[in-house]
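In what follows, a single structure is set out as structure tokens and then discussed.
Shown here: the complex without one of its protein chains, the others still in place.
Naming follows writing order (A, B and C), and every chain is counted from residue 1.
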């Protein structure tokens, strides 16, 4: 295809000769992908509506209004309680669906804007012709993009076309949230699914761009183990910390230190996904922690310089950092904090100002920001070390005596944490109550302004827990990136047959209902049972933050492959696209189905054949809303934690309604055949980790399971139910199609029970939910 | 420049020869515009931040929280009352700014999605090479696009590039609303301004596309007078009504009727902006009314077929229409109502189904939808005519007796309308109370579900007011589209000198606080005083809906030019871009300033020299939020009605703080000179029409006014204040720079008063707020 | 303006400035709750996993729940892993399922109830995690006009129709009331 390049270059120079004319050549795709184009490349809102309605007909939207009101236009506030309608005619169900759509649009836009920034930055640096190279074991390099957009991106410049398409779709979906647009909750849901699908596309674009452009691990199951935890930072060195999700400036910090040969003289670390990506760039960088550590960490005063980029950064960062004399450098137009734009000022001036106590600067040139961050830290770390950021223990006790045990803090706390009691015992000299609070605390900080005595609750908690904080040192396997084609070739068959009982992905943020550690516990349960475990984002960090008796984290105990009994940390939030991507790669690589522009067939494949289940235990964000519904459209169920019921909407199946669980059997002339509630839900909120574990096993069951596969899945399901619920599940018979499905160990007992309930054998179909395939695949 | 075209054609065929390769040449701009490129083509979020901060430093954001809570993520609900912060660290001010940004993004996305649909539709129909031709009197054909994007679109295809850019920017801005992004309210505002600016760009793209592609009037001040009002429809004919903002299907309805030569046999009309655009396409089409007429009209049962497209359509349209057996055809992927997608079904089948009582169909092919709409109306109108949609008067009285005067309806009504009293008198046989309700009613319908006696309040009101409804027949001048270069050449000088005292634009929706008619009253006040009056959207309709004693509307009494004492209806909502456009054209055409990619200089020009003021009396929508802040960034102040205080944010100047009102005087070596509060506010909510009138006159005052201009402006301001406030304003001396500024008639008295307050003469500067120009323009 | 339009009402100037039902507690006593349960046609207890941890007057909430169930015949759904606690205590609930599943069935007016005797008309929640419980109650409030909801919790739940704000004494009183006659 060199001929084309040549001609284009020729054209460019030819045109350039003609003066005064603005010429850009934007979107020439050179595509070497030979797969035939499917029916739905670059789908618009309505293209996949039929598929959405198939899903939504089984998995009905379940709405939990978070407010009775709508306040989105000046006719409001409108009271939508029960049967009432708003001044625009909307009802409470449609309003919840609309809010979910709005949030998903925000989520997809956030990843989209991030991807755009990353791609344009790398194009500027490397050129739009820079090859997207994910290594020799990855040829299906962008499964979401390939299946949705219908192209295989080969060069960075190709991603522009992907983003152009994605941005158009996000704008289209967002427009539907305007007053007086969509009137049906089902169609709002369909639009949420659409923008959720787009979200995976743009996440993928962002991550393959940064992998290829920044040299991150390329699906490396042996990615290095890196340090994580509040206790990992060597406080004798200058400390530069990046907070957010966009690692561009972070890489410049590392580069600057490398250039100065001082990487070992300065502590570079990160909070939230930027931290993941920092370690993907440079393995000696440290992960301080996830979202719920931000406020604690800033307050600790350990950082000399905090560099914020974008997303999930506490909005009071500048205010809080200033209190402990930490310099703040804002580096993204998403977060400017009202700071003066110093992008074009001389470096030395900015460095001097920040070193002299100017609280912050906005620097939109990443290279300059990187240098300034390092130089400022080098200059101020010495004198900052004397700073006392937290009250000492005596002071904590004294402060605690001010508490009048009014209970306002507890009532405001999203977790209802027992602060008043802890204060009371602290006042008497026993700080253990405060330490207990630390274990569960989300670090959200809302208790403090609620306190009528103005107690610095978090600082008291942090000092009380100081030993714990110092001991927070763990190992995390750095984000490996996508799943290899070779891995897919290995695990594709057992996944589809069911003999690998499931793929469980722990993803999302840190808004837990009951402390941390739950994720590691859940993950280990499935690792021991040889499920494939995947992790990303804050969840991947959280899993690292628990050691066993031997002082080992799961990442040390289990390999990083995408394989049974392994745990693969794919990376930061945008790497979530590799999880949906792995599901898409199975039909492509193992089953040799065309994926190009072929959304419905692939989603139908995943829904019926791939026992994958996402667990987003602490999700709080709009990005996570988009990711979840994007998974759902692909046929991947998602379990969320209890707080996520505030997303306002779930997709629940009704296993008690038999009619909902029929599919077409391709090998029986398209006959409708009952397959049971497999999977039972598409988006489901679990109250406790115990419930979540049992439900995870259940949601990995698929119509296509072979008897051997079903037997394995059922035995885990039954076993887990007995372990956590103290009894067999009440619904297991519905999953038994033939006696061979029964776990061998319990076979006799179970057979007896089956007879009692009048069980009749069923059939293992070649399942599809798409009528057009009911007689024959393609 | 023909050379380029040739070369591109050559390239295309050269590339086409290489088989198997997907080649598109998307964004080659052929631009014949010779103006030099300014400093800020295609600005991103941060590019114009400095300008925003200049504005926001004078016009400080004023927040009126509409809710104390934030419920945007699952950490919430967070109580942000007074000093509290949310779990993400946000405070109540930043939250309001964030909500405004979110709304503006929705607004810009809505226009953007609309523009994209329109442009792609017309390209499909006419080809991307179709010339954008706005007639020989318009060469500055896209002032917003030219000034912001930095290109002059010449062909439909050029608009794609505009929309690509706009969509990217909307996504960038939306992403900043994600939890944990921007932390400063000022920077949220700057982003709102950015997306508001983009909103004008996409509105312009949409309107110039449809003008050129559908043959709308091209800046025609003599555009035809068309019929408007609920009483204009001939009920003996079949009736097809289009509701929404996107006229594409509407044009197909007209085309189909033309083809059948039956345009006079069927009533074609519209509600909301689609109605505007229908009459721009075909002058015999009728405008039923604006937003607040929708529910009344649907309930009346007059329509045989309702075709909904997008935006500002009541969400209960399908439900309500079904009750009166009106068939509904949904034609946009924005509004699907859960209806089956019949796009690919045979026409006859759909027609048969709808004629036989199937309530609705989704038809995404406009041509097909147009035909089906007409054919269904022809088939069902006969039998529908017998239908009794409203209770008769006896029944109304009987129903009214059921009312227990509980007051719930009144308490729910956004206008606190006296329904209970009206019911009580109606029960006694006097329906006049209900008629009074009709006059003020917004037709929002929220009173009905609030009624514990389930009274069909609106139907009772409509029947009571039936005579009024029938008499609602007025004339509206159809939307003329943009302002001509020639008009600008005429009025540019007097506007900038101030001798035309102002340009007042009545725009926006119908969420009034006190009935209709106010807009016409306000408009006439300024028409009589020879201001230039402009109108658009629902406001333009509302102005038509009042006749004087001679039965004439303002459109009949005053010419449609963009000139002193004339009223120019520019058209539908997207035509609002021609109002900002006219302000941009003045520096371009009259003052010969470069506008290309030259945002700040032009905005500075407008702020200081063009006495324009937008009045959005009944705005309710997110689109209107975007439009308003888009005007503000251009330096155009906007007055909104009292309900719009629920937009949560105003930009208020403080005339009592002298320091805020200095500018650089270019003709005095950049010295800072006091110019008074001109204009005083950028976004301001007025409580009453009286207040609005006086403030409009005040907000037309500009630093650049010559003495003659200032004298004229002051005399109107003083006069209006005396008329509506019964006294001179208390702040007039601040606007007097020299004695020559004083209105001649009152000169002596005023001079005396000036002496009393210790007035000192000032200077008339060559004003700029931009430091870089303080010594010299460019 | 007629006189009726000027009536003084002791409430927000416009409906909808608070949440729909306002933030005013509708709090009932154990006696009233007892009576409401006995009067209901098809009441249901929904007992959640917090019962396994919470204590009132030193006694496990789970024990109070079992006493309630045994005092007066009302079907019990154990949610989440609460089932384990009940079984360990030798009490067999009528069913167990996740909180969202039972709410999903309760909102369906066609559902036949836990004992297949018809949809329930009164639901009493005890021991469900507050944030999730509140959301579920919100679902029922909007979409299940056929039933009334009551929470037993140390806090008042605005989305419930009624709340009883408990301590050990009140729980004892409740059981007592249920046992009577």
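Everything that follows uses one rule, which is that a residue touches a chain if its C-beta (ideal position, glycine included) is under 8 Å from a C-beta of that chain, and two chains touch if they have at least 3 such contacts.
If you're wondering where the values come from, they're calculated on a predicted model, not measured in any experiment.
Participant: Of the residues C:120, C:157 or C:173, which one touches the chain left out of the display?
Facilitator: C:157
Participant: Which residue among A:129, A:341, A:395 or A:416 touches the omitted chain?
Facilitator: Once the missing chain is taken into account, the touching residue is A:416.
Participant: Which listed residue (A:219, A:289, A:433 or A:767) would be found touching the missing chain in the intact complex?
Facilitator: Result: among the candidates, A:433 touches the missing chain.
Participant: Of B:725, B:759 or B:773, which sits in contact with the chain we cannot see?
Facilitator: Touches the omitted chain: B:725.
Participant: List the residues of chain B that touch the chain left out of this view.
Facilitator: 62-69, 76-83, 92-93, 411, 414, 416, 513, 642-643, 645-646, 650, 652, 654, 656, 684-688, 690-691, 695, 724-727, 730
Basically, only the chains that are shown with their structure count from here on.
Participant: Per the centroid of Cα atoms for each chain, what is the distance between chain B and chain C, given in Å?
Facilitator: 49
Participant: Between chain A and chain C, what's the gap in Å when you average each chain's C-alpha atoms?
Facilitator: 35
Participant: Among all residues of chain B, which ones touch two or more of the remaining chains?
Facilitator: 412, 414, 450, in rising order.
Participant: Taking each residue of chain C in turn, which ones touch at least two of the other chains?
Facilitator: Touching at least two other chains: 15-16.
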